[in-house]
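A single protein chain has been removed from this complex, and every other one stays in its place.
Presenting subunit A:
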Amino acid sequence: MSLIYSSGNLLRVEDMSLFHDAPTGRRTLTVATSLQLERGGSLAIVGESGSGKSLTAKAIAGLLPPGVRLSGSIRLEGEELTGLAERDWQRIRGRRISMLLQDPFTMMNPVMRCGAHIEEMLRDQPEFRSRSARRAEVARRLAEVGINDASVADRLPFQLSGGMCQRVALAAALARDPEILIADEPSTALDVTTQAEIMRLLNRAQAERGMALILITHDLRLAFSACERVCVFYAGQMIEVGAAPALAAAPFHPYTTGLLLSEPPASRRVSTLVAIPGRVPPADAVENECPFSDRCRWVVDAKCRTTRPPLVERTPARFTACVRQPEIQGELDALRTAALEAANEPEPVTPENGALVHVAGLCKSFGGKRPMHALKGVSLSVGRGECLGLVGESGSGKTTLGRCLVGLETPTSGQIVIEGIPSADFEALARNERARVRQTIQMIFQDPYATLNPKHSVGRALEESLRMSQRTGRTQDHVRTLLSEVGLTEAYAGRYPSELSGGERQRVAIARSLAVDPAVLVCDEPVSALDVSVQAQVLNLFKSLMASRELSLLFITHDLAVVRQIADRICVIYLGEIVEEGPCQQVLNDPQHPYTRRLISAIPAPAH
């Protein structure tokens, strides 16, 4: 396969495949990756979890985990990197290829001061022999990433915010002036407002130094705004490559189209999000066919399932692995146009039938001598059949509020009234009242991987929560109804959480909450841990449940595009206080509080 864009490439990956050698046999992780990167260029590798994008990045930096083997070739200016000894890698890592990881807190050594992380990289250069020279250089490097406070160098990582840590990590990664920087989801773990800053910083550093950038991300919007060229991975295979603007305008692969469509638009509300059905298959299951064929509506067995479709150049510098692209391009474009023209769903009118959940002056502090005030007098109410969006960044107290509502935390002061029952102090409630509150309000948690007991089957989990409700009739029938209500078949009752994907686990968690027939669901970031294509499925599920069950939602999220799709009203929470409240569209279109404005301006430029 030839993928030559320009001569004199800095980095060339050719026909690279990754395997995992387990005692039970060889498992394919990625197949036949070919990439090119020129000096100063930028390339985004986009894919959902399990696509192999991070492994590809690790292979390029020579950091493959034990047991993973590589075939093919990686060349850095003609020098073959595969099979290099660790000693030789030390000559390349940091100096020529540097890496920035997702979580700044785990990337930095917790007992080393921030400045020491950068000094470490300078130590072996003759001009930085002396301590004072190194300190001066550290200050200069920190200033380059926007940290002008010299005291940061003497602080430990945990004393800094996530955004600050990521800046220090970036300064350390750039300290030896690498030719290539690989950034693996550098902004994903950060708050929306800091995300934008880190990306700006990254792009600026790239431009000023003429450094090449490989950005690994799951976010197409981010990839389009930050890189010249985009390469889409799916189940271990490259399925589309092209220049960012061209790819954004008209993707050639049904998967890319689907991914773009399933991202909730930040600027308007649509009645149903376009979701890709199904889930990402493991790479070794689709090694010899089009990996997307199971989820693709244009699949033709004879063409798509006989061999692995190679990347083919359709128009200059545009590659796609879809064999049917020329035939279906018209339909793909039509889909995009239809989605773009989809009417802005009118603001639903919330019937005024009194508040189901009423919160007044809620305060919660943690810790004894020097308390941390998570909530400082929050008041809000959720009406019957209403979806209230609670928007805030990490540390805003939004999760604490949700946990107070379901009795997992006891507020320091303030009132919570749920269906007329004052339930601020859960322990003080009479037994039957507590049971009534439990059946009124339920919670959906953020992490789909931890929300189910790993030792209980899906059926057992549902049966247990059914026992908490006063339903009559056969449990088996109820389990089946619940599963079908969340879009799963009966066969799921016998499975264990470890056999389910993130989206499926979240569906089971929703079914488990619905078993007690609640009137209100507190959803704490229920889709933020899910892949974009699955996120749309689950959001649609919430919407349909609200309609069919007259369910009220308290939807806690940091994602404004998501909240616009689902909330009727929103409250913006900042440092434990509600700073703005109003109808969803009104607040998002015409924010009043400066903090809300900052949140909105931090959304990456729309891809649509």
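Note that a residue touches a chain if its C-beta (ideal position, glycine included) is under 8 Å from a C-beta of that chain, and two chains touch if they have at least 3 such contacts; residues count from 1.
One rule holds for everything that comes next: contacts and distances are computed from a predicted model.
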item: Options "Phenol hydroxylase P4 protein", "Probable peptidoglycan glycosyltransferase FtsW", "ABC transmembrane type-1 domain-containing protein" or "Penicillin acylase family protein": UniProt name of the undisplayed chain; value: "ABC transmembrane type-1 domain-containing protein"
item: Among A:Q537, A:S552, A:Q565 or A:Q585, the residue in touch with the chain that has been omitted; value: A:Q537
item: From A:A424, A:M443 or A:L554, residue that would touch the chain that is not displayed; value: A:M443
item: Candidates A:M468, A:L575 or A:A602 - the one touching the absent chain; value: A:M468
item: Contact residue for the chain not shown (choose from A:G40, A:P282, A:G377 or A:P422); value: A:P282
item: Hidden partner chain, touching residue among A:E38, A:D184, A:D219 or A:D294; value: A:D294
item: Which residue of A:R87, A:R131, A:K369 or A:K455 touches the chain not shown here; value: A:K455
item: Interface with the unshown chain - residue positions in subunit A; value: 23-24, 275, 277-279, 281-282, 285, 294-295, 403, 406-408, 434-435, 438-439, 442-443, 445-447, 450-456, 464-465, 468, 484, 487-492, 495-496, 498-499, 501, 503-504, 509, 512-513, 516, 537, 540-541, 544
